[in-house]
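Of the protein chains in this complex, all but one are displayed in their positions.
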Amino acid sequence: MPKPPSRRDEGPASGLSRRTFLKTAGVGAAATSLVGVGGRAEGATVLGPGPVPLSLKVNGAARTVTVEPRVTLLDALRDHLDLTGAKPVCDRGGCGACTVLVDGDPVCSCLMLAADAEGQEITTVEGLGTPERMSPLQAAFVECDALQCGFCTPGFIVAGTALLARNPDPTLDQIKDGLAGNLCRCGTYGRVFEAVQKTAKARAPRGKARRG
Amino acid sequence: MNRFELARATSASQARELLAEKAGAVFMAGGIDVLDHLKEHLIEPPRVVDLKTIPGLDRITVEADGGLTIGPLATLAKVADHADIRRSHPALARACGEAASPQIRNVATIGGNVLQRPRCWYYRLESYPCVKKGGDVCYAIAGENRYHVIFGGGPAYPPHPSNAAVALLAYGASFVLEGPKGRRTVAAGEFFVLPKDDPRRENVLEPGELLLEIRVPAMAGVRSAYLDVRERAGFDWPLVSAAIAVRPEGGVVREARVVLGQVAPIPWRSMRAEQALAGRALEAAAIDAAARAATVGAQPLSDNGYKVGLVATLVRRTLNLLA
Partner (left out) sequence: MAQEKAPKPQEATVTYTVKAGHASAPTTLEVHAAEGDLKPWDLDSWPKFRQVGKRHPRLDGPLKVTGRARYTYDVKLPGMLHGRMVGASVPAGEIVTIDTSKAEALPGVKAVWASDSRTVRFAGQDVAAVAAVSPEIAADAARLIEVTYDERPFVPELRKAMDVDAPLVYDPDKMPASKDLPRKGNIVGPMTGRRGGGRGDVEKGLQEADVTVESTYSLPVHTHSPLEVHGVVAQWEGDQLTVYASTQGVFAVREGLAEALGIDRKSVRVICEHMGGAFGSKLGPSASGTQFAVVACKLAKMTGAPVKLMLDRKQEHLCTGNGPSALVTVRIGAKRDGTFTAIHYRSFGSAGIATGAGTAGPANALYQNTPNFKAEDHDVFTNAGPGAPLRAPGHSQGAFALESAVDELAEKLGIDPLELRKKNESSPVRAIQYDIGAKAIAWERRNKKPGEAPGPKKRGIGMANGNWYVIARGSGVGAQIKVHRDGSVELISGAQDIGVGFRTAMAVVAAEELGLKPSDITVRVGDTQFPEGPGSGGSNTTNSVAPVVRLAAHQARTKLFDLAAPMLGAKPEELDAADGRIFVAANPRKAVGVKQAAAKMPGEVIDCVADRKKQYETYRGDIAGTQFAEVEVDNETGEVRVIKMVSVNDCGFPMNALTAESQAIGAMIQGASWALLENRILDRNMGTMVNPNLEWYKILSPADMFEAVSILTPIANAGNNTSAAGLGEPPIVPALGAIANAVFNATGARVRELPITPDRVLQALSEARRRGDRVAQRSETRDDPVSTTRRASVAPRRGV
């Protein structure tokens, strides 16, 4: 009996149709290819592909994780440093739930290799306050009810903190733009803006003219 | 992602050596596009060569004449926030500042942005072995093509994704490349490649070549702007975008460059629109003519005919900003 037409799902090792199409031609390497062969250019550092120790400065403390180069900053924080505040949601930098600060700038930690964060100051939501001593923005979120399920909240707190650091007296439009990379499915946006505005107002030195 | 070596280059030439050493290796700038490719297994390089560790590649220099020399590793945020660029080349600052999200802009580099592969969903999903990936089929033609191109398509139809490239072409920028055969400078107008020439690439970058510099001519006496239309106000790819630069002289347009984004596989310069403006006062008659001219030759697919009207509207509105 002739075999019916079939469709194959195969891993890359099959070499079926998954060729790399980069300018550097060549067949795609198998997913499980291991140690690189060949020399290294003089003076260059080459990490991996196996686990390597990385020195990360997280929330002011020096931490070391030993991970493969392919591990993202998000996974290093969550799985190796027990900092689970930043959340995995879309895996492609599309929602901001994984936002952390790198040298004060908000980034999507799911789209950054842990290795790329070496030598920089990483701040996670845990570093901004504790339940007993929340930051003003964190406290404002609670007062304004700017959270529901809370899964997007750490990302908003981190992005909002960075926004206020850059722009202590933002207009509503500036707040919207500054937080445009953070999605919320429960629908907390209005109250998030209130919390940011409340925090900004509380910080404003008395008598200072407010920018429009 | 597959397991890979991460090689940290300390110079451009070393980066190229590290790449050449390992078949299948790739360069990585900010990593936004490379990581997306890795996560979807569109590429499985044994080695990733990090360019961020090369000093000086992120520098932005304003030349004496007002022109710009922009290092490819300058982040979109840095370009968008640069006071001089905002003043002298506002379309570029705006195009960078409107891209993606604040988080992405803090990491994505202008070089990476210009060189990024298309966002076409067939391309970006491993399960569709499309023309751009060496396959035989473009799934967009008879499939879900509402976001695809109305100019220059075939055999692939994905729009060029870079906002910045649209502005750079409008400013007549050029790209300085360095590869095994040495250094060359390619004007933006020659840098991007249509699929009919080679569906598997979007630009002329050769294997092993690095983008070293983006040079943008001074724009003294030029007025320019960038606008786009989107479904979602925040964090979305534009449906259509436009970057227009005009040099008025003696009450008329001496020179104009009209470039459209998200309508073609390359940033799409509309010579017809430019010709409709040349030598005319920037008023309603010329503006309307240019807007209509920009749509000539459009070949919409089954679901993206709406882009044609948007092109005209956007060209009109952008020109009105400059009038």
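Chains here go by letter, A and B, matching the order in which they are written, and residues are numbered from 1 within each.
Here, a contact is a pair of C-beta atoms (placed from the backbone, for glycine too) under 8 Å apart; a residue touches a chain by one contact, two chains touch by 3 or more.
A quick note: this is a predicted structure, and the numbers were derived from the prediction, not measured.
Of the candidate positions B:255, B:288 or B:303, contact with the hidden chain is made by B:303. Residue A:190 is the one among A:43, A:104 or A:190 that touches the chain missing from this view. Within the full complex, the residue among A:71, A:162 or A:200 touching the omitted chain is A:71. Chain A residues in contact with the hidden partner, per the touch definition given at the top, are 4-14, 31-32, 68, 70-71, 75, 78-79, 82-92, 94-95, 97, 124-126, 128-132, 134, 138-139, 141-143, 145, 147-154, 157, 175-177, 179-180, 182-193. Seen from chain B, the chain kept out of the figure touches residues 1-3, 41, 119, 121-122, 125, 127-128, 139, 142-144, 146, 229-236, 239, 303, 305-306, 309-310, 313-314, 317.
What we mean here is this: only the chains that are shown with their structure count from here on.
With each centre defined as the average position of its C-alpha atoms, the distance from chain A to chain B rounds to 25 Å.
Here chain A touches chain B in the complex through residues 12, 17-34, 36, 38-50, 68-70, 72, 91-94, 96, 99, 102, 105-108, 111-113, 115-116, 159, 162-163, 176-183, going by the rule given at the top. Residues of chain B that touch chain A in their complex: 1-10, 14, 17-19, 21-26, 31-32, 35-36, 38-39, 41, 43-48, 50, 52, 77, 100-104, 106-107, 126, 129, 132-135, 200-201, 205-209, 233-235.
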